[in-house]
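The structure appears right after this line, and notes come after that.
Left out: one protein chain. Kept in place: all the others.
Then we have chain A:
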Amino acid sequence: MAPALVWLTALMVVPCALVLALAFFRRGIYGGIDYTFTLENFGLVFDPLYAGIFLKSARIAGTATLIAVVIGYAAAYAISAAPRRWQPVFLFFAVLPFWSNYLIRTYAWIVLLNREGLITQLLRWLGYTGEPPSMLYTEGAVIAGLVYNYLPFVILACYAPLSRLNPELAEASRDLGASAATTFRRVILPLTVPGIAAGAVFVFVLSIGNFVTPALLGGGRFQMIGNLVYDQFLTANDWPFGAALAMALIAIMLLVLMVQALAADRASGRAAQTKGDADG
């Protein structure tokens, strides 16, 4: 317990507190920090220009989350339906890309989506002669990159409850007259929602703060909050504003995590509470 606390304090609490403190000072004229108290930085976060970037980041992260959850759940479902002894093998392959470097995986997408990249070449080979499609440096490319990078998390998160599901529940549903689709909607899906929620929160939180993928696949001018923070610290040299942006981002992430934790807690808490009633 104690070493963990020291670790957490040194690596999480202290840096966060420092960044938080920074956000309350002014930017110095030559880029340094002027140690006079102000709330301006937080006001600036709500400036339409920056609020817009927050919204755009949330939209991109949300879209990536939705796509990752649909694909990831389908993949997890297929794996859990495979013969038992093959499941670890399929899982291994599903998670395999995850073992390579994040940057390399993202560069691979550049090779794919480039104007003269693999996809264009494939189209040419199929007889397409027009302008090469512009795929790289678009919002779509960023979303594809995010989905691809975080998909393994969703697969793992959804596989856990799916593989634990008693197959007789689905059979009981069929036996009682439900079609396969109704069985999925009313029995399988509700019982695996915790996995979906965990996977979704994971993708969303990691996507909304991501700056590598938008920088590489979205091109120089494409900005998400992560890029904005990066710029403030390393290019604009406005550390206090960068800190305020970072704090706003952390606040959003914490909010999402808290909502999920509360929902999960309420689900299990309700069960425990009624169980108590039953025993009493």
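The criterion applied here is as follows: a residue touches a chain if its C-beta (ideal position, glycine included) is under 8 Å from a C-beta of that chain, and two chains touch if they have at least 3 such contacts; residues count from 1.
In this section, contacts and distances are computed from a predicted model.
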{"item": "Complex member absent from the view - protein name from UniProt, among \"ABC-type sugar transport system, ATPase component\", \"Spermidine/putrescine import ATP-binding protein PotA\", \"Cytochrome c\" or \"Sarcosine oxidase subunit delta\"", "value": "\"Spermidine/putrescine import ATP-binding protein PotA\""}
{"item": "Candidate in contact with the missing chain, chosen from A:Ser80, A:Thr120, A:Asn149 or A:Ser173", "value": "A:Ser173"}
{"item": "Of A:Ile60, A:Leu113 or A:Val187, the residue in touch with the unshown chain", "value": "A:Val187"}
{"item": "Interface residues of chain A (partner: the chain not displayed)", "value": "166, 168-169, 171-179, 182, 186-187, 190-191, 271, 274-275, 278"}
